[in-house]
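The complex is shown incomplete by one protein chain, all other protein chains being positioned as in the whole.
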Amino acid sequence: MAKTYHKPTFIERTRANYFSTWLDTTLTLGFGALVLWVLLGLFDWAFLNAVWSEAEREQCGHGSGGACWAVIDARWRLILFGLYPFEEQWRSAIACIAMVITVALSCVPWFWSARRLPVLWLAGFAIFYVLMRGGLFGLTPVSEQNWGGLSLTLFIFASVTLIGMPMAIVFALLRRSHLPMIAGTMGVIIDMIRSLPLLSIMFTFAIVLPFVLPGWAVGDKLYRVIVGYALFFACYQAEIIRGGMQALPAGQEEAAQALGMGYWHRIGYIVLPQAFRNALPPTINQLVITFKETSLVVIIGFFEVLASGNAAYGTAEWNFAHIEVYCFVALIYFTFVFALSRYGAYLERRLAVAAR
Amino acid sequence: MTTQTPAIRISDMDKYFGTFHVLRKINLEVARGERIVICGPSGSGKSTLIRCINRLEEYEGGSINVLGTELDDNIDNIDAIRRETGMVFQHFNLFPHMTILDNCTLAPMLVRKQSRAEAEEVAMQYLTRVKIPEQADKYPGQLSGGQQQRVAIARALCMKPEIMLFDEPTSALDPEMISEVLDVMVGLANDGMTMICVTHEMGFARQVADRVIFMSDGEIVEQAPPTEFFETPKHARTQAFLGQILGH
Amino acid sequence: MTTQTPAIRISDMDKYFGTFHVLRKINLEVARGERIVICGPSGSGKSTLIRCINRLEEYEGGSINVLGTELDDNIDNIDAIRRETGMVFQHFNLFPHMTILDNCTLAPMLVRKQSRAEAEEVAMQYLTRVKIPEQADKYPGQLSGGQQQRVAIARALCMKPEIMLFDEPTSALDPEMISEVLDVMVGLANDGMTMICVTHEMGFARQVADRVIFMSDGEIVEQAPPTEFFETPKHARTQAFLGQILGH
Amino acid sequence: AEGRLDTVLERGKLLCTGHNGSFLGFAEVDDEGNWKGLDIDLCRGLAASLFGSSEGTMDIVPISWAQRWPALQSGDVDVIIKLAGWSQSRDAELNLAYTQPYFVAGFHVMAHADLGVEKVADLDGGSICVSAGTTTERFLAAYIENLGIEAEIIVFESGDEVRTAYFNRRCDGLTLLAPPLAAARATSENPEEHVILPDVIALEPSGIIVPEGDPKWLDVMNWMLTSLWFAELHGITSENVDEFRDNPPSDQIGKFLGVTPGYGDRLGLSNDWAYNLIKEVGNYAEIYDRNIGEPYALPRALNNLYTNGGLFYPLMVD
Partner (left out) sequence: MMTLLKQRSFRDLAYQAGFVGTLIAMVVTFAVTAAVNLDAQGMTSGFGFLQRSTGWGVSFSLIPFDTSDTYLRVIWVGLLNSMFLGAISLTLATFIGVGIAIMRVSGNRMAGLIGTVYVEIFRNLPLLLQLFFWYAILTSLPQPRQAIDIAGVAFISGRGTYLPGLNVTGTSAFLCAVATCAAIALAIWLNTARRFAHMSTGRKRASRQALWGGLVLLIVVLMLAGRIPETPLLNVPYLKGLNFRDGIRISPELLACIIAISIYGGAYIGEIVRAGFNAVGKGQSEAGQALGLRPWQIFSRIRLPLAIRAVMPTLINQYVWLFKATTIGIAIGFVDFFFVISTSINQSGQTLELIAILMGGFLAINYSMAWVLNRVNDAIRLKGTQLRG
């Protein structure tokens, strides 16, 4: 049986990929049918039979079988901005956009240098803080207690990552230190903190810490919680980074030593860049988790997106529409997290090509 | 550091891996500008010996003096010695996340505090010398084995070390590439650099070495100039080894 | 499978990586018990060719027949051929999570349905033959490169294949070890096993091979018995290659 | 240590409790992100009493149920006005001080009409959903035990999930405080399909909470509540309070509204604090109607003045 070579056409490839055996065909058809069914049902509910405007509230929920987006129409500002003063919400919106742009820009490889990235983040945070907090340039001051909604979520996520990442690096370095006391103690600390529920850590930092810290070190509740969350994040991320370092051949550090490079030069230029490369997929996992778990700050009374969603249907007129609000909030989370995970997939492919 | 002191003086050095005695009472003196080839069977401690010289391994007894500086616990001494010794690893150990040029300029910029322009100029000069200037902007993963090997040599040279340590610099190459790499090393040797090279390329030893050292089971069994070493080996172990290398 | 059919018959075989044409119209017939050495510059397709023989790579044109069985899309045929061909990889590919002994007994137990006792007996026999019976309970990571190489050979032999494929089986060894490994292979060759070996050890080629094949750019440029091949190479490319190997 | 009253006056701002999300009728957020509700109105009233107006003198700190006691002790809030029931363990063990109750609510059970149940005892073998966070589940457990029936009690963290579970028929009965229960029925698709059973599982009297050992601060709370009821009793509303002040019908009312000094001095407040209070939030009836009565159509029942058959009465204003 001699074979001759020719380039497969699109149809041939599709057939080979999706319909080559009866199992494949069943799988393809079954999955396709399932997806179609779900999508159609969703479409029916979310679009065809839905009520869109606040004015038509009366039509909601009376046998139409559709979604009542009227609640979003009426309450979207509450969901997106929480308790931020109504007339000042434009500030929150701009701050939000500034934060998104900062995060997006730091995904661009051009910014990945020891000088550009800190400048970018410093600028991003400065803009965010001045806009949100006010008190400068004639902006009315708004206390942290009243920050809320999406901008709070983004702020917490960004600060936790920003504080937590260097902490994670330090933790990872300490844990693999050649000094047994330091490595051992750090190991116990990391294992302990990551064993605890995030919720209890936030609770401790928000409620218990004021009793434990000397007065000058207490600070605002929001920042305490961020520090606590960052600590928690750092413990998980430290293990991930340590994993990435372990995968690095010993020869890399030795080569740097042989060139006369000092400890921090070796870590900064040789070990860390490669460790992060190795640890990319779990790091993305961790960031996804971190973003979603910002919603736990609701337990200590912050109006991030989920909490302001709760408040949005928590009145007499919208009380029935909590499914719609949940869907809207989920969509917000999904948008960010999905972008993050696709970006991770892109990075993975990019680095795989560069690696060899 | 006066020119009077020998480049390397190792006396009664002992090294253990756990309870395993890898190097036993090593005594070795290398004069400035001398070219040494070390050979010996696998596992005899050749790599470990040259790794001790720039303190990639700690040793347990005796002393090592490099360029007049005692290699002890003192951190400054270790740094000083590493700055002056270059090393080319058996497995290259290039930094895969940097371009060839960055690989070569990193240490001069960080350690020698050279400006980027200066470092790049020196790097290009050495890359030209090993005949791969056109690869400067590629990444190590994009080069063939022989090219990577030459980058490793150029990288070590960019630090302008007084001593170069080579660990089997041709072990992973195919026959056509071996000769290219050896050519570069012969060039260096002719410039008068102090050089210690672990290799089994006996042609190279004959041609370049001032002295050949044969190690076995962690001891220096025999050392002699190449002609003497190859033609009238004294020790039975050396004779057996040479017999097998030259025989097949 | 009658003894009349050749061990391997490759006709007009074409192989692509994407659009890159690696192997071009390869024609090769290997008789039972014949010993073939393949050599050629890096990247010429030597590894790819022998990987096609036990279907680790698919090919796009022509046909391959091993021991009378056509190597087509039929899964049963592929299995049958793989059972009868052993392969020693350039990078060993030992199973790092199993002891040396388990590495050797796994396939005989699962594929040949031997009992553990039986499989272990055979394995110990081959490990003794490659002179590492005392390493049986260690893990691959605990052995030196040469020892790993020999385990890889023993593992392939434990399946008692009719055809053995070797891919640069001495690439990572020091001179003393090279000769040990080659001795084992000479032993096998004398037992009458069909053997295809990619190597640059010309001594081995001279001593053992029935035929030497020179590949370049995906084509078989020249094939001839060793004396003829080394003394009167016909093709210019072969002459250049031999010149450099034997020259340095 | 100086009392909380001085601390608050010095700070110029009152820190009062909100909710993490919403608690129907008592702490809700309107479309513009402003707090409203009965508890919130009491906070505003308190701020007005202290500072003359609640504008800029009050921060609502959203906190969860679990957080409320430590938040009070750590100073995150000055006072807890969060519909918290007065129980002995809280009062005695947690170092809390309660004012007289400002809201008394019964727990009722709502059931699906098609089950044909008429009282809680008919739910034998069924399941009853309650929401966590109050003392409900304990009272329900005790009530069921007393009836000698067997019922599965399922506790949910949030109010909307408990409602969803009930409407999905995960439970036969739904136990809530009367106001949210009425709200749940009223906003359901078919209110007639649900009956609120007459049994009162328990009565929970809720008061304002301050730390123990600060009698002056506690006094302010108690007298604020009295002022609200006093105003209602005498027909003083936020609309007509100015008229009352201009022409106080009695000496008592004159003193109450600060026309003649005394009503504030004794507490360490300005003398017209009650005027400010009423001006800002109105009397108790106004507060109730605005937040509970109108939106949820819940009759005042026990939460009425004694003159109308309710439980509330002002202390003696003199």
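Going by the order they are written in, the chains are A, B, C and D; count residues from 1 in each one.
The rule is short, and it goes like this: a residue touches a chain if its C-beta (ideal position, glycine included) is under 8 Å from a C-beta of that chain, and two chains touch if they have at least 3 such contacts.
A quick note: this is a predicted structure, and the numbers were derived from the prediction, not measured.
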Visible chains that the absent chain touches, using the contact criterion stated earlier: A, B, C, D
Which of these, C:L71, C:M87, C:I153 or C:A209, touches the one chain of the complex that we don't see? C:M87
Please pick, from D:L9, D:A141, D:I196 or D:V317, the residue that touches the omitted chain in the full complex. D:A141
Touch with the missing chain holds, among A:E12, A:E56 or A:D191, for A:D191
Interface with the unshown chain - residue positions in chain D: 1, 65-67, 69-70, 73, 89-90, 93-96, 115, 123-127, 129, 132-135, 137-138, 141-142, 145, 152-158, 161-162, 164-165, 168-170, 172, 211-213
Hidden partner interface residues of chain C, rising order: 54-56, 79, 82-83, 85-87, 89, 91-97, 106-107, 110-111, 115-117, 120, 138-145, 148, 155-156, 159, 172
Since one chain has been left out of the picture, which residues of chain A touch it in the full complex? 17-18, 24, 27-28, 31, 35, 174, 178-182, 185, 191-192, 194-200, 203-204, 207-208, 210-214, 236, 239-240, 242-243, 246-247, 281-282, 285, 288-289, 292, 295, 306, 326, 330, 333-334, 337-338, 341
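One rule holds in what follows: only the chains that are shown with their structure count from here on.
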Using CA atom averages as chain centres, what separation in Å is found between chain A and chain C? 51
Express in whole angstrom the distance between the two chain centres, defined as the mean CA positions of chain A and chain B. 49
Over in the complex, which chain C residues touch chain B? Could you list them? 41-42, 144-146, 171-179, 182, 200-201, 203, 241, 244-245, 247-248
Help me check something: in the complex, which residues belonging to chain A touch chain D? 61-62, 74-75, 77-78, 81-86, 89, 143, 145-146, 148, 203, 206-208, 210-211, 221, 298-303, 307-308, 310-317, 319-320, 322
Chain A contact footprint on chain D (complex, rising order): 18, 20-25, 28-35, 59-64, 66-67, 70-71, 74-76, 158-160, 164, 183-184, 186-189, 295-296
